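Of the protein chains in this complex, one is absent; all others appear in place.
We call the chains A, B and C, going by the order they appear; numbering starts again at 1 in every chain.
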Amino acid sequence: MSNFYNEILTDHNMHPVHKHELAVCTCSREGVNPSCGDDITLNLRIEDGIIADGSFTGSGCAVSQASADIMLDLVIGKSIDEAERLHALFMKMIRGEADDSELEELDEAAALADISHMPARVKCAVLGWRTLGESLPER
Amino acid sequence: MSNFYNEILTDHNMHPVHKHELAVCTCSREGVNPSCGDDITLNLRIEDGIIADGSFTGSGCAVSQASADIMLDLVIGKSIDEAERLHALFMKMIRGEADDSELEELDEAAALADISHMPARVKCAVLGWRTLGESLPER
Amino acid sequence: MPYFDKRDFPVFDAMPELVYLDSTATSQKPKPVIDAVSRYYREENANPLRGLYGLAVKATDAYENARAAVHDFIGAASEREIVFTRNATESLNLIASSYGRENIRQNDEILVTISEHHSNFLPWQVLAKEKGARLKFLKCGKDGEYTPEMLEKALTPRTKIFAAAQISNVIGRLNPIKEFAEICHKNGTVIVCDGAQSVPHIPVNVRELGVDFLAFSGHKMFAPMGIGVLYGREELLEQMPPFLYGGEMIEYVTLCGATFAELPHKFEAGTVNAGGAVGLHAAIDYIGEFGFAKLEKREKELTRLLIEGMKETPHVRIIGSEDPADHCGIVSFTIDDVHPHDIAAIFDESGIAVRAGHHCAQPLHKYLGVQSSVRASAALYNDRRDTELFLECLKTIRRRMGYSE
Partner (left out) sequence: MPYFDKRDFPVFDAMPELVYLDSTATSQKPKPVIDAVSRYYREENANPLRGLYGLAVKATDAYENARAAVHDFIGAASEREIVFTRNATESLNLIASSYGRENIRQNDEILVTISEHHSNFLPWQVLAKEKGARLKFLKCGKDGEYTPEMLEKALTPRTKIFAAAQISNVIGRLNPIKEFAEICHKNGTVIVCDGAQSVPHIPVNVRELGVDFLAFSGHKMFAPMGIGVLYGREELLEQMPPFLYGGEMIEYVTLCGATFAELPHKFEAGTVNAGGAVGLHAAIDYIGEFGFAKLEKREKELTRLLIEGMKETPHVRIIGSEDPADHCGIVSFTIDDVHPHDIAAIFDESGIAVRAGHHCAQPLHKYLGVQSSVRASAALYNDRRDTELFLECLKTIRRRMGYSE
């Protein structure tokens, strides 16, 4: 826990790649954490079952912002199925149940693994992913 | 405390002298302890500033009944002033503040001295006296 | 390793001669419970729920683990159904105030048993008055019993709530709550179960019983004072408005309104009693290690000794059934011609702690035609010697009050 705010996290927080409006989007959804005041809007452009593009806007702590940015890095270009799978994987990691190969798949998102020791912050790390889960079409 | 229910107390409880109606009385007053269910009616005949006669009726624990009976033993025939003084003395004893000579003045009522160790029963011991105090004319 | 008897309870070190037969009023506390609370304050104390630092995480875990333990202990469907309160009284007031105010209309009926503790009676009386509803009473039979048939007869289409103790703190008899719940639900009636005297004595499973609400107190089951539980079916709790306001029970607050936190926090206003919850958790563990099978066996045996001795003592009249099997560790009685307060005082002179009075059940006493009564109650720390000393003293009481026999 003694260096949770590593470079990956602070970088994505200070210089988010995906924090902007999205001109063309097929779905836009707000996610909030009342207790933290975190508030993001996730925009996705889904085409032929593929997340063709995505962005987010909003405000909140570094954890929520960086996590959303890292998430978009991971899922843009992926199929909905694959995004669902990564979503499930991320949740598994948060519960402290992911193994090393699974952490590898999560790439930079694995930087958030230690959040499982900070229950009050889990909501922040999960906010983007939860909103993604709610945005993906049901099947 | 190990023999609070002495003969004086049980005697006055089983064979009260003053527990009866009073044909002629100048004042009759009810006194109750809601938490115990003790309930007595104190009848007094006051003539020329003297408690010429008195009685009580009602029901309750041995402490409340015996204490009322002992009290009437003490105050019948006494002046109102003297009854007031004994009332004050009794209260002093209950607070554990009476000295030996004062206890002597209280005669059999001194059998109740130990009640000060049983706060929940103080109300019972005091019921008759409290009602007496409320019955005596204000001055 | 605990001994599961007097030796676990430090009060009997402090007062080795004490014969404590008033566990129905409050239980004594075993060392593991006292120590768990101290340990919490020595090692884990912080304000739970919102803390962003390690110690607050520990405090939150301690508190929420206690909730999980309660949830397991009474077989709730979800931890969201477990609300921590101060005591059974507050739990019952919460139900009447939040569920009751929201759901009771004029001319509705609320049914309570005649033997309810004031805590499961006054809140309904107040509610009925406020709403213009009718408060009705289910009366027990001569052995203190309530049967499904009695309940069936008393319910009407207007009966919105039925409130009943699983075990009355005076009669001590186990009521058929499972059957009651079935009958209530067929009638569209919500059943509120007062478990203050059952949860400490028998295994209680809310889903098996099928009750809508269950209330109980920690202090009667070896936990510290100041912690109690309200169980409510999630579906009902979900629709209920908050009870008290402030602290972590909110979601958003603005100048003109507020939205509220999720269950169970919606009902836990202000800083929670984490120390108390930790104590309750330790108490549940203590009971769990002992096991209800052994606990019930011991209490039944003590009850049998008490009742058999009482029946042999002239002028002693037991309230409710004379069959020990009908009492769960609780026996109330009177002695002819001797006031219960005097009886208790004489017991006290012999170092025996029993309760006397109306036991917060004035309507029952009135119904039975007695002013008050004496109550002896047993718990797992009592032993045969306690019952013997009690019975010995019992036999002397009329004599000590001046009666020849």
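By definition in this document, a contact is a pair of C-beta atoms (placed from the backbone, for glycine too) under 8 Å apart; a residue touches a chain by one contact, two chains touch by 3 or more.
Because the structure is a prediction, the values reported are computed rather than measured.
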| item | value |
| --- | --- |
| Where the missing chain makes contact, among the chains that are shown | A, B, C |
| Among C:Gly232, C:Gly329 or C:Gly357, residue touching the chain not depicted | C:Gly357 |
| Which of C:Asn273, C:Ser321 or C:Thr387 contacts the chain that the document leaves out | C:Asn273 |
| Interface with the undisplayed chain - residues on chain A | 1-5, 7, 10-11, 13-14, 35-37, 59-63, 118, 121, 124 |
| Contact set of chain C toward the excluded chain (per top definition) | 10-11, 13-15, 18, 20, 22, 25-26, 28-29, 33-34, 37-38, 41-43, 45-47, 50-56, 86-90, 92-93, 117-123, 125-126, 135, 137, 217, 219-220, 224-228, 244-248, 250, 252-258, 269-276, 341, 344-345, 347-348, 351-357, 360, 362-363, 366 |
| Residues belonging to chain B that touch the chain removed from view | 1, 34-35, 117-121 |
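We adopt the following convention: only the chains that are shown with their structure count from here on.
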| item | value |
| --- | --- |
| Euclidean distance of C-alpha centroids - chain B vs chain C, Å | 39 |
| CA centroid of chain A to CA centroid of chain B, Å | 81 |
| Distance from chain C to chain A - Cα centre to Cα centre, in angstrom | 48 |
| Two or more partner chains touched - positions in chain A | none |
| Multi-partner residues of chain C (each touching 2 or more other chains) | none |
